[in-house]
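Just dropping this structure here.
Apart from one protein chain that is not included, each protein chain of the complex appears where it belongs.
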Amino acid sequence: MTRRWLWAFAILGLLNAMFFFIALWRDYDREWKRYQKAFFALEGRKARTAREEEAVRGRRYELVQIPVPGTSRMDRCITCHMGVEDPRFADAPEPFRTHPEIPKHPFEKFGCTVCHWGQDMATTTRDAHGRVPFWDEPLLEGEYRQSPCGACHLGGDVAGAPVLAQGRQLYQQRGCLACHRIRGLGGIVGPDLTLVGGRRRDTEWHLHHFRDPQATSPGSTMPPFKHLPEAELKALTVYMLSLREMPSALLASTPVAASAPAVSTLTSRAAVPSPAVTKVTTTAPAASSPGPADPARVPGAAARLSRAKALYTQKGCPACHTIGGVGGKVGPDLTAEGTKTGRDLEWHVKHFRNPAAVVSGSIMPPLADLAEDDLKVLAEYMLSLR
Amino acid sequence: MPNAGPQPETPPSEGSRISRRLLLGTGWCGFLISTLGPALANVRYLFPNVVYEGPTQFKVGRAEEYPAGSATFLEEQRLFILHDPEGFRALSAVCTHLRCTTGPFVPPAGQWKEPYSRCPCHGSIFAKDGRVLQGPAPRPLDFYRVSLAPDGRLLVDTAAIVGKDDIFKV
Partner (left out) sequence: MADDRGTSTLAGRIMGTRVWQSVFRHGYPETDLDRMSTMFTNFFLHLLPAKVHPNCLRLTYTWALGMVGLYLTIILFVTGFLLMFFYIPSTGWAYQSMKDLQFAVSFGLLLRNMHRWSAHGMVALVFLHMCRVFYTGSYRAPREFNWVLGVLLWGLTLFLSFTGYLLPWDQLAFWAITVGTSIASYPPWIGETIRVLMLGGHTVGQGALLRFYVLHVAVLPAVLGLLLAIHFWRIRKDGGLSRPAGAPGELAVTAGHERPFARGPLKTYALMELVGGTSPMVGAQAPEEEIPSWPHLVFPLVVLFEVVLAVVMVLGVFFNAPLEELANFTHPPNPAKAPWYFLGLQELVSYSALVGGVVVPGLLILGLMSIPYVDREAEGEGIWFTSPRGKRVALWSILATAPFTVLLILLNAYMGVRRLFTEAPQALADLLNPATLLLVGIAAFSILVGWRTGSRRLAAIALFSCFLSAYVVLMVIGTFFRGPNWDWIWPW
């Protein structure tokens, strides 16, 4: 072997070894570990009881995630934002500060990105905040954070979302109804806006469009609205962004005994609890193991429930009815529908087929195109609402 | 390359010249590091950092929902919530033999003088304090730590195994 080969061998060996160590370092030294380190230090300073101190000592660097049930979201925000659920961090600097409490919106059920947007699966700051190419839902800022509320809370005043309410009002006052239709109400001159927030997620586009429709949509006959003050255009944009598909799985319902197939809705190894808990109680002396006849343990009950919820949103029921604060105010509130006497499965199925025949004076349209089993599934859902 | 015989040695007069052995040695070290290293990294790769299984900590409802003296079987979470006079304990329902879910507790019967749980897979029998009364199970059932979540509900941590005398008083 000539010296040249030897030199090549030695140098390449060194280079490759160096690349390996670089790769090793890059995998080890993660951005989120630095945030966690800072958090653990902060947590250590705040620890008062023996249990709290033990918890700090047991801390390890690890990825933490909230799987949002019924969706494919895997929110990893809390890997860095570790203090959101802990009231002790109300005075801490970001990203550790406690999140203000929103009643009835537990983290383990909603996650973060349903309301804040951003890239759920990412584990670096820039990517997680989503202001990167090929991610359409960057973190919402300012009043735009009120938009996601409107995806579920379709009617009335939503606490904490005044700009959204203003946007809804302006939509009516400024005559948008004349040309645009939302959930069946409005004119047909312009496009249907029921789901525009899912199609057009860029706030700048909306503002631009309001000011100069022809520039963003060539051939449009919509008159420009640039005479409106900036604040109003913003409010309208907030409203536009709120017009999206409602995640049906997040609708309220009474938990059903889950004998469901082991289809993995992704759940995590996070410090966050799961919502539905099945109980089989055996009290000594009387043992009462549930027998196979127990209806709550019907196999597939959970699957039927999620199908019912999907149908409920697909057919537009939330437009008129409210469940757990979500939905419109045209028809009756269904939050406790299951407790109403005299309404069994048969009643509900009949009502779906021809509402006016069952409830005199009802303006609810009949659910004509649904199969028998779909009607049954919806009826079961109604009965489950307690 | 054809081996044309022994290579000429490095002339000793050029003392500062890097020796053949050093070059070869460096080369081989580098080679080994850059092959064995990734091999070991591949082993690390195979161990997952996130798993899509049930969370290890979860809330199991309020203390009031569990009657005194009860042993409530939570099927999906695979554990029992025991409410004794002294307080609460969470007993694993995963049989220590081959990890089937053992059955709910039934009152004393036959040769068993205390309430017992029977595993359907190979017939291991467990007492309420986790002891193995019979069967191929090699160890008693584990107890998990019970604590209180910030919202006042009971919190069970299946990643924290505690002794059978570790009782959570509300």
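Here the chain labels run A and B in written order, and each chain numbers its own residues starting at 1.
What we mean here is this: a contact is a pair of C-beta atoms (placed from the backbone, for glycine too) under 8 Å apart; a residue touches a chain by one contact, two chains touch by 3 or more.
Keep in mind the model is a prediction, meaning the values are calculated, not measured.
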{"item": "Which residue of B:Leu36, B:Val51 or B:Ile161 touches the chain not shown here", "value": "B:Val51"}
{"item": "Chain not shown: contacting residue from B:Gly25, B:Pro120 or B:Gly152", "value": "B:Pro120"}
{"item": "Contacting the left-out chain in the complete assembly, out of B:Val106, B:Leu133, B:Leu148 or B:Val162", "value": "B:Leu133"}
{"item": "Missing-chain contacts mapped onto subunit B", "value": "46-48, 51-54, 75-76, 97-101, 118-123, 133-136, 138-139"}
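Criterion: only the chains that are shown with their structure count from here on.
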{"item": "Where subunit A and subunit B are represented by their mean Cα positions, the distance between them in whole Å", "value": "31"}
{"item": "Subunit A partner contacts - residues on subunit B that touch it in the complex", "value": "1, 7, 20, 22-24, 26-31, 33-34, 37-38, 41, 49-61, 65-67, 69-77, 103-107, 115, 147, 149-150, 155"}
{"item": "Touching residues on subunit A, where the partner in the complex is subunit B", "value": "1, 3, 6-7, 9-10, 12-17, 19-21, 23-24, 27, 51, 62-63, 65, 67, 85-87, 258, 264, 266-274, 277-285, 287, 289"}
